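Below is one structure. I have some questions about it.
A protein chain is absent from this complex, but the other protein chains hold their places.
Then we have chain A:
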Amino acid sequence: MRSITQTMIVQMKNSFARKMFQFTMLVQPIIYTCITYFLFKQTKETNFGAYVVLGSGLLSFWSCIVFSSAGDIDRERWMSTLPYLFASPTNFTKIVIAKILGNTCIGLFPFVISYIVATFIFQSPFTIAHPLLFLAIVPLVILAFVAVAFIFAAVFTISKKGGTLMNCLEYPIFILCGMAFPISVLPDWIQPISKLLLPTYAVDILRESVLSIPDMQQFIYKIMILVGLSLVYFIIGYILFIQMDKHVRKHASLEVF
C-alpha cells in the first residue's frame, strides 16, 4: 500500500514540476472555458454553465490523463528510471495504476478552475439537476478514465513511440467521445467508433446527471454499459501488462536506445 501512495506522491510532484503540465492543468481549462462559454452562450440552454464547466473540465481532465498517465511511461524511459521501476519488487502494474491515480487526483483540479471561471467571471448559471446521482456517478466516470489510461500505459510501455501516439490521441478522443459537443452531430459512419470508446458513456451519463435525465431506464442502461465496458478495458489492460512483461524483456524496449 505504501508503494502505491508513494508512487502517487512522486507522480504528482513530478507532474506539478513540469511546465507543460502546469499549462494543461491551470491555463488550458481557462482557455477551454472561454471557448465553450462563447460556443454555448448563444444557445437557448438555460443551464449552459453546466455545458461549459463539464465540457472544458472534461477536455482538460483528458489532457491530464493522456499527457501524463500514458506519456509518463515514455518520460520514465527517457529519464532511464523505467528499468529501476520495472525491476523493483513492487509489481509494475501496481506502479502504473498508482501513477494513473496520482494524475487523476490532480486532473480533477481543472473542473474547479472551469467552475470558477464560468460562474464567477462569466456569471454562467450552473445547477446540478440530480446531485445525488451526480455524486454516485463521478467515481464511475473517474474509474472509466483510469481504465482507458491503463490500456494506454501498457501500450506505451511496449512501444518506444509513446510520444507520437500520445500526441495523436488527444484531439480525436475529444471529438469522438463527445466531450465538448454531443456525438449525434458526428457523421453516421463515425458514431459506431464512439460507441466503442469508454469515455463516450462516461461523458454522456455525467452530462445527463447534471442537465436532465430524459429516460431513466436508458440512463441505467448506459451506467451498466459503462461499468461493463470499464471491466472489459481493465481486463484488456491487465492482459496487455502480462504480455508487456515478456515483450519488454524480449525486445529491450525499457530504454530509449
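The working rule: a contact is a pair of C-beta atoms (placed from the backbone, for glycine too) under 8 Å apart; a residue touches a chain by one contact, two chains touch by 3 or more; residues count from 1.
Here is the rule we use: contacts and distances are computed from a predicted model.
K.L.:
Looking only at the UniProt record of the hidden chain, which name from "NADH-quinone oxidoreductase subunit N", "Monosaccharide ABC transporter membrane protein, CUT2 family", "ABC-2 type transport system ATP-binding protein" or "Helix-turn-helix transcriptional regulator" is the right one?
P.N.:
The UniProt record for the chain left out of view names it "ABC-2 type transport system ATP-binding protein".
K.L.:
Using the definition of touch stated at the top, determine which of A:Ser3, A:Thr119 or A:Gln191 touches the missing chain.
P.N.:
Checking the options A:Ser3, A:Thr119 or A:Gln191, the one contacting the hidden chain is A:Ser3.
K.L.:
Please identify, in ascending order, the residues of chain A that touch the omitted chain?
P.N.:
2-3, 5-7, 9-10, 13-14, 17-18, 79-81, 83-90, 95, 246, 249-250, 252, 254
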